[in-house]
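I'd like to ask you about the structure that follows.
All protein chains but one are shown in place.
Letters are used for the chains, namely A, B and C, taken in the order the chains are written, and counting of residues starts over at 1 for each.
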Amino acid sequence: MATKTLNVGMIGYGFMGRAHSNAYKQVGQFFPGDYRVVLKAICARDEAKAKAFAEQWGYESFETDWRKLIARPDIDAIDICTPNNVHKEIAIAAAKAGKMVLCEKPLAMDTADGREMTEAVEKAGVANMVWYNYRRIPAVTLAKRLIDEGRLGRVFHYRAKFLQDWTIKADLPQGGQGLWRLDVAAAGSGVSGDLLAHCIDTAVWLNGAMASVCCMTETFVKERLHTLTGKVEAVGIDDACIFMGKFANGSLANFESTRYARGHKAQYTFEINGEDMSISWDLHDLHRLSVYDYKDESKLRGWRSIHVTDNSPDHPYMANWWVPGLAIGYDSSFTHQVADFLTGLETGKPQGPTFRDALETQQILDCILASAKSRQWVDVPKA
Amino acid sequence: MATKTLNVGMIGYGFMGRAHSNAYKQVGQFFPGDYRVVLKAICARDEAKAKAFAEQWGYESFETDWRKLIARPDIDAIDICTPNNVHKEIAIAAAKAGKMVLCEKPLAMDTADGREMTEAVEKAGVANMVWYNYRRIPAVTLAKRLIDEGRLGRVFHYRAKFLQDWTIKADLPQGGQGLWRLDVAAAGSGVSGDLLAHCIDTAVWLNGAMASVCCMTETFVKERLHTLTGKVEAVGIDDACIFMGKFANGSLANFESTRYARGHKAQYTFEINGEDMSISWDLHDLHRLSVYDYKDESKLRGWRSIHVTDNSPDHPYMANWWVPGLAIGYDSSFTHQVADFLTGLETGKPQGPTFRDALETQQILDCILASAKSRQWVDVPKA
Amino acid sequence: MATKTLNVGMIGYGFMGRAHSNAYKQVGQFFPGDYRVVLKAICARDEAKAKAFAEQWGYESFETDWRKLIARPDIDAIDICTPNNVHKEIAIAAAKAGKMVLCEKPLAMDTADGREMTEAVEKAGVANMVWYNYRRIPAVTLAKRLIDEGRLGRVFHYRAKFLQDWTIKADLPQGGQGLWRLDVAAAGSGVSGDLLAHCIDTAVWLNGAMASVCCMTETFVKERLHTLTGKVEAVGIDDACIFMGKFANGSLANFESTRYARGHKAQYTFEINGEDMSISWDLHDLHRLSVYDYKDESKLRGWRSIHVTDNSPDHPYMANWWVPGLAIGYDSSFTHQVADFLTGLETGKPQGPTFRDALETQQILDCILASAKSRQWVDVPKA
Partner (left out) sequence: MATKTLNVGMIGYGFMGRAHSNAYKQVGQFFPGDYRVVLKAICARDEAKAKAFAEQWGYESFETDWRKLIARPDIDAIDICTPNNVHKEIAIAAAKAGKMVLCEKPLAMDTADGREMTEAVEKAGVANMVWYNYRRIPAVTLAKRLIDEGRLGRVFHYRAKFLQDWTIKADLPQGGQGLWRLDVAAAGSGVSGDLLAHCIDTAVWLNGAMASVCCMTETFVKERLHTLTGKVEAVGIDDACIFMGKFANGSLANFESTRYARGHKAQYTFEINGEDMSISWDLHDLHRLSVYDYKDESKLRGWRSIHVTDNSPDHPYMANWWVPGLAIGYDSSFTHQVADFLTGLETGKPQGPTFRDALETQQILDCILASAKSRQWVDVPKA
């Protein structure tokens, strides 16, 4: 039974605000532990919206100024769900105030900012985490276990794609509620920071550091109405981004992301080819892991589709849910992330990805964008 | 914003107790309406377990005697999550006490009991519902819409299977916590009541009444240790059940369920073949609906795999969840069921399945078991 | 290098005439052995068509009267590709003339006829074979090997379906070129003899004898124009057929066939569920076999999709074709069947299915049709 509380103050109430809130509420029911999460306060500039969100989601209070939220002594942890361009200021302020910080991804607008943030939380000694939630999809965690057990042998290839199609429409504006991801001032970049960031985080987690990259980007729709200015303005983000490269372990990287792949809603896929085993996964069927085991008897070799839903220790996190065959959703990855964060608090061993982990992803993002600009290969500095 | 409350008292705290509780908590966050659901009390015979469940899930209180729960004036609705053999007594008592009743499926041990229960809630005029939750999987609801729009034309075939493999192990006992489904005294039947009941509920909803059936059952493992008696006893349930038949609309039925289909965890599938369109669905990939539209241009005809995750009115319930491509889980079907139940309260139009609807399924269950026994075709009485 | 010749005389030149001819031509190229097949003569009533077919396919000569073909001393084997109602007369005459007989499936119009035919070829001591070609799809043959190796353990279920949709159109006539399968006088039955015959042949081969069956049939379109009479006449065939039953080994059967399953072209599927392994196959992706092996490590259990295309002894017949990954077509199953027939001649061990094997299938067909008529369970006589 929970004996401690973690009082959360969340900044932002959009898509991620809802996802995190659901996770905070579910964690004690499905992953009961020492800590009880208390939804202490939601913060948003628009008072009416903040109040409505607090009521709907059961936050005890609301704020309209994030500085006030940080200043509140009854808050243990700050959860940053804002557009990317304000992560830094909030995170550093929160760290300085001694609050734990849980920050949406990507960590920062660039590596320099990310480094300042990382140093701030480390200097303050506060628990910290970045919401790269896909690590906590049970099928993805199972992939990690197989890799950690050394089943793949020498790795030759790592491929990842994150394909969407929601910005093909040329009359979609940039900026404003739900559309800040198209505004380079708020987002910093396009699909690279929004989508490839996930792919890179998973890749580095599963396959280790990247050594070098070569990248191209494209902006298919050059101008869009800017909601904030009311004018048609140049689009500053990358609509599509492809890069190849090498991992430190010698395997080859092939990564791609776009919001112009008609027919793909949020198709994040990765595949890793090892000498002895290959593994692939697809967010569109997130409860399945595909595995090809070369050590199988030769006449029976084939890709297995593992339905990662057994309520047993075999399948990560699933013992806490339903019965075999009954899939959990995307939202559960956040619940698992919170559960692991709390385990980190209990054990003193942060479960990651920490700010430090996310900084490595940030650095690779900077390298690919630099490569796209220079049209040259770029070496990734050691983390 | 919610202006009314629905105070729930739940009896039972197993798998379904958790699924319902999660739904009650999520409904106000994802489907806010007039009603706020309050988890008033949990009831279980074992006081320690009742108390622990109440704490973990946020029930305000607990009871150890369901009669006391029903007697409490602060309870509006009774949720029955017990084994099948006690549904009747509780439901009738609750109805007499003027409580709404939400009952797990199958409604009853047989048609006679089901009819008494149905008459009780109807006589009492209380809102009632049976948890045939699969109707509320968005892909299944989308199938219903397509059918209601008349897209299928004349229907020729309806096929359904519910395949599991968890009871193959001969040393699995019957009876006791989590295993009452193998004990005929508690469950009434085996896969027919547990699994085919779901298939029949969906089928009648999608394709109308059944006219006649011919069935066979099998019990592969004839004896199992009975946990309650400590003795090896004859197994009374059906391990597998196959039936064929005719729907009132002239289409042919082919239904099968088993817990001995190695490799299938909870594979509920249905397929309906109409003159102009065919539709199929698989619980193992519950977020997808397969549709073949004969009205497509001939060279492009093929089965479409619709990822039913658009946050738009196109895809039932999904506008209230995430963004396109991000799947929700099995658990959400319960959340939708509660949302629809509340809508029924608001509008005065019960959303079903009501006890009356579930009675029709019960009658078909009785007919197939009678047919299996007599090895004869059986006509299904009109509902 | 081939040292012997097998002179073939084929009767009929339709779909199957082409499939067999292609096989006779390919066998020496891909499966060279002692025998060289010579396309000696084609026989068809229409002289112009017989001649044209002979030229297109390289037959040395043609006949218009099958009795003359059988009388020719330069013919070793008679291949019967006619409608079902003339199989018997030809086969018996061929056997009496000492010719080997290769007969299209189903063997006969009924068991009585089939028995006469079987006795005729056995009395004459001539090599004989029925074209149940699906046994020779490499993936299906691989399934047979796994079963023969005892990998499945106790078998619980065998399911088969053969679904088509080409007769939904009500203005399709019965009878005449390409449409004799709808004319009961020529075909004897509908989907049962045409499609379920395949399913039953495979099932008995893989899972042993059937003990009892219970069947229903349906004719959805009651009347069709008869091409031969020019009148609208009652349709005598079964449009759809579902049966359940028991195999001698105690496993349950669920079989279904129809030509009214919109969206399915020729979807023959089977699945067999054993205690230790399950296997399934689908003609629509005929080069794949799906296998679930319960003896796999628990966390990695899943259905494997085996791409049965390795040019090695691992994958039946494939060592004689291309390289891994390159699929062969439906037509190759006939080539394999001829190759095996020739192996039978070389070794003196018939590879089957012989007339005797096909007689067992015929008997089950008679039982299911009798059951459909009587609406009773029928025991299958021992073969």
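Here, a residue touches a chain if its C-beta (ideal position, glycine included) is under 8 Å from a C-beta of that chain, and two chains touch if they have at least 3 such contacts.
Only a predicted model underlies this, so the values are computations on that prediction, with no experimental measurement involved.
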Touch criterion as defined above, residue of C:112, C:170 or C:326 at the omitted chain: C:326
Which of A:258, A:335 or A:351 contacts the chain that the document leaves out: A:258
Interface with the undisplayed chain - residues on subunit C: 1, 15, 18-19, 21-22, 25-26, 28-29, 32, 52, 55-58, 164, 166, 264-267, 283-287, 307, 309-310, 321-332
Residue numbers in subunit B that touch the chain omitted from display: 142, 145, 289, 291, 293, 296, 298-307, 310, 312, 314-315
Positions on subunit A contacted by the hidden chain, ascending: 156-157, 159, 165, 168, 214, 216, 218, 220, 240, 242-244, 246, 252, 254, 256, 258, 260-264, 273-278, 292, 294, 301, 303, 375-377
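Keep this in mind: only the chains that are shown with their structure count from here on.
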Chain nearest the overall C-alpha centroid of the shown protein atoms: B
Maximum centroid distance from subunit C, chain identifier (CA atoms): A
Distance from subunit C to subunit B - Cα centre to Cα centre, in angstrom: 42
Junction residues of subunit A, two or more chains touched: 307, 310
